[in-house]
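Everything below concerns the one structure shown next.
With one protein chain removed, the remaining protein chains of the complex are shown where they sit.
Chain IDs A and B follow the sequence of writing; residue 1 opens each chain.
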Amino acid sequence: MKTIADLELVGFFRQLASDYDIRVPVLLPDGGRAFGSIDDGALALGGGALPTKPTAVFFPQDDTLFAQGSGGELLVPEHSRPLFIAGFTALDLRCLKFIDRFFADGFRDDVYFRTRESAVVATVSGYCGPDGALLPLANGDCDLEFIALRGQWLVRAYSNKGEAIALLIPGEASADAVAEVGALAAIVNPDEEVIKAASALLLVDAVPDSFWEEIAVNCIQCSGCNLVCPTCTCFGVQDWRYADRLERSRMWDSCQLDGFMREAGGHNPLGTDALRTRRRIHHKLAADMTKWGELGCFVCGRCDATCPTGIGIVAIARQMVAQYGSFQAG
Amino acid sequence: MNASATVSLYTPRAAEIVSVADLTPEERLFRLRLCDGSELGHQPGQFVQLSIPGFTEAPISIASSPSRKGCFELAIRRAGFLTGEMHLKKTGDLVGIRGPFGNPFNLAELFDRELLLISGGCGLAPLRSLIQYCGDFPGRFGRVRILYGARNPEFILFRDDLQQWIDSGSFSCSLTVDNVTSGSCYEGATGFVHNLISTLDINPADCSAVIVGPPLMYRAVIDQLHCKGLPDDRIFLSLERQMRCGVGKCGHCTIDHLYCCQDGPVFRLDQLAGVKGAI
Partner (left out) sequence: MKRTLTVCPYCGTGCMLHLLSEGGRLIGVEPSSTHPISRGGLCIKGWNAFGFVHHPDRLTEPLVRKDGVLVPTGWQEALSMVVRGLQSVQARHGKDAIMFASSAKATNEENFLLMKLARRVFGTNNIDHCARLCHSSTVTGLAETFGSGAMTNSIDCIDRAKLIFVIGSNTTEQHPLIGSRIIRAVNKGAQLIVADNRRIRLSRHANLHLRHRNGSDVALLLAMMHVILAEGLEDREFIAARCENFEEFAAIARDWPPERAAAITGLGAEEVVAAARLYATSPAAMIFYSMGITQHSHGVDNVRAVAALAMLTGNIGRPGTGVNPLRGQNNVQGGCDMGVLPDLYSGYQKVSDPVVREKFRAAWGGGPLPETPGLPLTLAMNAASKGQIRAMFIMGENPIISDPDQSHAREALQSLELLVVQDIFLTETAQLADVVLPAACFAEKDGTFTNTERRIQLVQKGVEPPGEARADWQIICELARHAGSQVMNYEDTAQIMAEIASLTPAYGGVTHQRLAPYGLQWPCPSADHAGTPLLHTVQFSRGKGRFALIGYRQPAEMTDARFPYTLTTGRTYFHWHTGSMTRRTHLLHREEPKAFVEINPVDAAAIGVRNGGLVTVASRRGELTVAARVTGTVPEKVLFMPFHFMEGAANALTNNVLDPESHIPEFKVAAVSIRRGQ
């Protein structure tokens, strides 16, 4: 295991910039944090999960599918240098894994893998949460892991690409530090239990329609819950015809919108606020469970933070469990 | 951007319109051929994503049987943005095609059985692919009966085909319209298509039913089939949802955990048990 001091990180990432397009958490002018290039603001690797969709680095809000010249010839976006992303939390990583599988399953989504495949993903863990709180270890599923421990970052590699990068770091971690990392406690998120209980309720169909009506009256259809979710992948398609070319792009869509499933003839299987709110929660907690054997919500808290009226998935799950009792999964 | 020949999941293949024919005041039949000369390679029940530059894409069922080589046919109702533009296209124009996509009719499950092919409105288009197939391989199926309901006489799809199917002796066809427009010389049955079922003699042990039509039709038809003793695992239906990708990614077509574009559009009714909002 390698070690690098906090102050050396910027230099290290700069060094990588010759081979990679760097995305790291930076401090924004409004005091928030987000993925940015190394020169977009002060490096802010610590501070916990970023508030917006971390998987947007591979699946941006608006992404060109292809362009076509006036002669009909296909133009595909130039491949930029591979991405190096540091700043996923272990939780974000589970979300990434979830959508990696989604995009690979059946028809492989080459537009997603265009950037995903060549990317290097580095996780952050250890004492780098909000106010120095402990974040869970990734223990794999990424190329590199940066583990914060008293002013230093221990660096662990899990892939060849990760190894190659770790080699650039001269410092070797001390045996004590390695032992300390080994002894870090697992972290239990109490909300995860609530989500599981809610999932169990939905899977046995124990939640009546009236519940969804009660919740949905609060929804202002901002679409934010979907747009910050690391595992939401729905998109719409748009064509723009310029004088010299056609551009077809896809952009994030939201199942909280009436037009999401409205058909040309006007029929709409999701035609009410209540049906749409049910679909949002049901999809993550029941449908994904049935399809993938795994919940589609990893309880990152983003939708609860962005929802202007406070009906993110955890808030709803809490109310559901309070009203309809708790079932133990399995 | 670079010019490139790389083919992506989302780039359509060019197809040429070989012929265009009016079916009804709102529906036209387009015969198409892939420009690279290859076969579409579909199975009855599948659909393509039809693409027109500037108008994005729409899912359209393939209305012809794979046994008819060289070309394939799409019957398209003028319903909005893309379909409206398609109706302006003429012979020789190029459009884009992705696919074929979706779960087809499982022919193995239909072979050697009596078939009841029930459709309403636009639903006759995907069924036509199966009907043509049955016609081309008459020995493989039992008796094939076609029940079709249209809004009114003006909107009867594939009029010539229907006549030809009857004439061929391979099929029996029953036709009904919801109501007769004044001044029409239509002399056939009126009423909804599910009303045609009650008078049929059906051997529930040997019969499979296929239903394709507007959402409202399904419940009524299924109820009638249940009355006749048909079990859910021999009722097949094709569901439509908004589809933006056709390949299980865009999320618009989901019905609980099912993706209509991948798990469907053709479902066996027992697979939909407990799936809310499917029909």
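Please note the rule applied: contacts are C-beta pairs under 8 Å (C-beta built on N, C-alpha and C of every residue); 3 or more make two chains touch, one makes a residue touch a chain.
What you are looking at is a predicted structure, and each value in this text was computed from that prediction instead of being measured.
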Based on the whole assembly, the unshown chain contacts which displayed chains? A
Touching residue (missing chain; options A:V10, A:L28, A:L184 or A:L203): A:L28
May I ask which residue of A:A5, A:A42, A:L167 or A:V217 touches the chain that does not appear here? A:V217
Looking at the full complex, which residue from A:G72, A:P208 or A:G259 touches the chain that isn't shown here? A:G259
The missing chain sits against chain A at residues 23, 28-37, 40, 51-52, 56, 60-63, 217-218, 220-224, 227, 236, 238, 240-243, 251-253, 257-259, 266, 305-310
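Methods note: only the chains that are shown with their structure count from here on.
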Chain A-chain B separation of Cα centroids, rounded to whole Å: 39
Per the touch rule above, chain A residues touching chain B in the complex are 65-69, 72-78, 102-103, 105-111, 205, 233-239, 241, 246, 248, 250, 253, 255, 260-265, 267, 269, 275, 282-283, 286-288, 290-291
Touching residues of chain B toward chain A in the complex: what are they? 1-11, 14, 53-58, 79-80, 83, 94, 214-215, 240-242, 244-245, 247-252, 254-257, 262, 274, 277
